[in-house]
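For this view, one protein chain was removed and the others were kept in their places.
And now, subunit A:
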Amino acid sequence: MKKSFTTTYRHIRRTPYQALSAITVLTVTFFIATLYFLVMAGSEKVLRYFETRPQVTVFFQDEAQKDQIDALRAKIRSNPGVSDVKYISKEEALTIYREQNKDEPLLLEMVTADILPASLEISATNVSNLSEIAKIVGQEPGVEEVVYQEDVINALTGWTRGVRIAGVALLSFLSATSMLIILIIIGLKISSRKVEIEILKLLGATNWYIIGPYILEGVFYGVLGAFFAWGAAYVLILYTTPFLISFLGEIPLIPIPFVFMAMLLAGLLIFGAVIGSLASLIAARRFLR
């Protein structure tokens, strides 16, 4: 194994520009893949954020009794499609209203707790359950109005699905491109050493002895490309953090936890190693037949 590393090192040292171009192209490819992966993960998290927000709001008539509200609350909570139910009393509604309009004193002047309705804020386990929940609570006595953000959630779900599909397609395309790059570079190297490989075979070298250094070389390119791409993506995220925080508002996406980035690095390194070894293996096998 040590000898394979030495041979790999010699191969790289003797063709430094090929190695440099391989690492550069792979870094760019992995960088785009990393950014897109982060966008995908981010959009999933944004969707999850919206999904966990109260999605159905049930406003009660002023004459609705507390026991009616409690009964409805208990009934809804027992529904398997509901993840959370929160009661907002008239006083709490006023506090929220005041908080939301603290910069507009005119709007605050005329409003008292009496004119604001009590409500239940319901979160569904799945967006598809929203209309069913709205229908059930709409028929209950004492309910004045049911508001739910089906359109917003549906649009977001559609977008997320689109991002996911495009992401899978893009990542597949970039993986294939990375493989092709390594395959071409290793293939060229093997091709230029065809005579040496023939000699090695005649001298009794095993296939692994011959192709081992080339596979290690592919792994080296993949791993290094992945590492640099991760580093560049991380620097970019850190650099744009202030902008992203103001852009995303209360959605808790930034800062990205370091553990997540460390896991992303591990995944990228494994991905790079697999792509590199697979491409080198394909390139080498052609010459071992």
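Rule of thumb we're sticking to: a residue touches a chain if its C-beta (ideal position, glycine included) is under 8 Å from a C-beta of that chain, and two chains touch if they have at least 3 such contacts; residues count from 1.
Operating definition for what follows: contacts and distances are computed from a predicted model.
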- Missing chain's UniProt protein name, "ATP-NAD kinase", "Probable septum site-determining protein MinC", "ABC transporter permease" or "Cell division ATP-binding protein FtsE"? "Cell division ATP-binding protein FtsE"
- Task: Have a look at A:Val111, A:Leu170, A:Leu200 or A:Ile254 and name the one touching the chain we're not showing.
- Result: A:Leu200
- Query: Thinking of the whole complex, not just what is shown, which of A:Tyr97, A:Tyr209 or A:Phe227 touches the missing chain?
  - Reply: A:Tyr209
- Note on the structure: Touching the unshown chain, subunit A contributes residues 3, 14, 196, 198-206, 209
